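See below for the structure under consideration.
Shown here: the complex without one of its protein chains, the others still in place.
Chain lettering (A and B) follows the sequence in which the chains are written, and residue indices restart at 1 in each chain.
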Amino acid sequence: MTCRRRFGWYLGFGCVVWMTAASAAEPPPNSCLECHHAMEEQTRGPATLFLESDVHGQRGLSCADCHGGDPTSSDPMVAMDPSQGFLGKPTIAETPQFCARCHADPAYMRKYNPNLPTDQYAKYLTSQHGKRLGQGEADVAVCTSCHGVHGIRSKKDPLSPVFPTNIPGTCASCHTDAELMDRHGLPVNQHWEYSQSVHGQALLFRGDRAAPHCASCHGSHEAARPGAIAVGNVCAQCHALTRDLFAASPHKAAHESLGLPECEVCHGNHLIRKPTDEMLGVGPDAVCIGCHEPGSAGYASAQQMREAVERVKAQIAGAEATVKQAGRLGMDVSEAEFELREAETKLTQTRAYVHAFSPSALQPIAEEGQRHARAAEEHGVAAIHEFHFRREGLWITLAVLGLLIAGLLLWIRDLERSDAARPPTPPSPPASP
Amino acid sequence: MCPKEFVSRRAFLRYLLKGGVLALFGAAFYPVARYLAPPRLSEVTVSSVVAAKVGELATNTARIFRFGNRPAILVNTPYGDLRAFSAVCTHLNCTVQYNEEASGIWCACHNGKFDLNGQVVSGPPPRPLEAYQVHVRGDEIVVSKS
Partner (left out) sequence: MRLQDRLAAFFRARYQLGGLIEFTSHKTVPLHRHTIWYYWGGATLLLIGVQIASGLLLLLYYRPSAETAFESVRFLMTRVEFGWLVRSVHAWAANLAIFSAMVHLASTFFLKAYRPPRELTWVSGVCLLFLLMGFGFTGYLLPWNTLAFFATKVGTEIAGVVPYVGPLTQTLLRGGSDVGDLTLTRFFWLHIAVLPVGLLALMGLHLFMIQLQGMSKPLSVKDERSIPFFPNFFLRDLLVWVIVLGVILGLAVYWPATLGDKADPFAPTPVGIQPEWYFLWMFQTLKLIPGHLFGIEGELIAVASTTAAAGLLVLVPWLDQPARRGRSHWMVWAAGVLAMAYVIGTTGYAVWTSAHP
């Protein structure tokens, strides 16, 4: 008690000195910032950070709007008097409630940012983080764990920890902590897996902000695991067509009855790699054979679908080689390239229609792709033919010219021989003097 | 009468030259004749192309046309203005099409949807479609890269 009081006196003394030095204090006076600025690093930090980058500061809020107290008084005892509403530093458990005083109040929030939802606290209570906090576990994520404390930036600010490209790292700051995750019985490899996945590569390495991050599937404030059946709906946020095809396919009922997590069964969850054609069919890397045994109808379908895909691919590869060769020969292949693009489109579509899990849905598209590839091939062959036609035409023409040269040479020789046979005529008078 | 050997030599020379000249004319005439013949295909250009004739495209319809070696889409919106975009979906390069019911652009491969400004509405496409400029010149609708 004495210690604290003495500290208070020091503070007061420091304030007086500081205020005399900067006598022209601008309105409105904010004794919190003034005093905390004058103090040693540890206590000055929050004030500096708040002034530099906090979105609340930028919108005109001040220390007292969160922490309470009376910023007009330069007396620390008055300014930070708990009886006058000074709240001080909230504990971890208090934090969500602390922020929700404003952020769950639509009338208050409308004054500052009408666009911002006010259901974060309600959602948080439904999240795994919120539930565990409610059960008295103090080592869970609260608002400040993700958003920061005094330097809270807007989520649109690229430096914010909740900016899309920063989210995986922010989540990982706890979810890779083995000791912490061990206490909650959770694995720690999700971030590693995600960063290897097609989504993680797109977001983290190519900076493609359209790629999903942790919160895209798990939710942000309401963060939780999607249930087995909900997995399909989560993926369908982007992969709508494949989801629709799946929902209409025989797999839907099978997954439901077996309680299987739909997309995840073949594609995985955090470590979703770019799907390959090898996943389809009955080869060693095929996922189909995990459930469908040789001799079954599903096994045959898988084989047929893979064959259809391979047929388009082979046709395209052949056409591509021909068109490339024609291009290397300097021929115009824009028409063939156009057809190739169409064939590639159909190949992509064929791959998507694998999710109907029925060869009859996929084969017409595959055949269309083959048709386009054949057209490209024909263009390429015609171009190569034209190239050889040009060269052959040249050599035939050169042969004609050679014939003419030979004829002319013989004629000249003949002419001059008969001239020489005649008696020499006196040379005509030269025109030049 | 000249010696037989001499005549045949002269005659051979004459045939050689006449044949050569004739063949040369043929070799020159053939390409020129083919050159003068009207080409089979209409003009295809890269930086601007005639996508359609005015009045050819009803409102709330669209057509795919070739723009260089890539497809592009010309849309006559329900409000009657013409817009053109690259028809290459930004997701996996499929060719998009027009959806009359929704008055939007749609990619059949993975159900990517774009609005009539080329912006992504839903589905996997990460970026909007590249927009082109549309000009009406006489009775031709000309699309060019901006």
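By our rule, a residue touches a chain if its C-beta (ideal position, glycine included) is under 8 Å from a C-beta of that chain, and two chains touch if they have at least 3 such contacts.
Quick caveat, the model's predicted, so the values are computed rather than measured.
S.K.: Could you tell me which of the visible chains the hidden chain touches?
M.R.: A, B
S.K.: From the list A:Gly227, A:Gly330 or A:Pro364, which touches the chain that is not on show?
M.R.: Considering all chains, including the one not shown, the answer is A:Gly330.
S.K.: Could you please point out the chain A residues that touch the chain left off the display?
M.R.: Spelled out for chain A, the touching residues are 330, 332, 334, 390-391, 393-394, 397-398, 401-402, 404-405, 408-409, 411-412, 415-416, 419, 427-428, 430-433.
S.K.: Going by the touch rule given at the top, which residues of chain B touch the chain that is not shown?
M.R.: 31-32, 34-37, 39-41, 43-48
Here, only the chains that are shown with their structure count from here on.
S.K.: Can you check how far apart chain A and chain B are, centre to centre, with Cα atoms defining each centre and the answer in Å?
M.R.: Here the centre of chain B sits 35 Å away from the centre of chain A.
S.K.: Which residues of chain B touch chain A in their complex?
M.R.: 9-10, 13, 16-17, 19-21, 23-24, 27, 44, 66, 68-71, 88, 92-95, 108-111, 120, 122-127
S.K.: In the complex formed with chain B, which residues of chain A make contact?
M.R.: Touching chain B: residues 202, 208, 210-211, 238-242, 244, 333-335, 337-338, 341-342, 344-345, 348-349, 352, 396-397, 400-401, 403-404, 406-408, 410-411, 414 of chain A.
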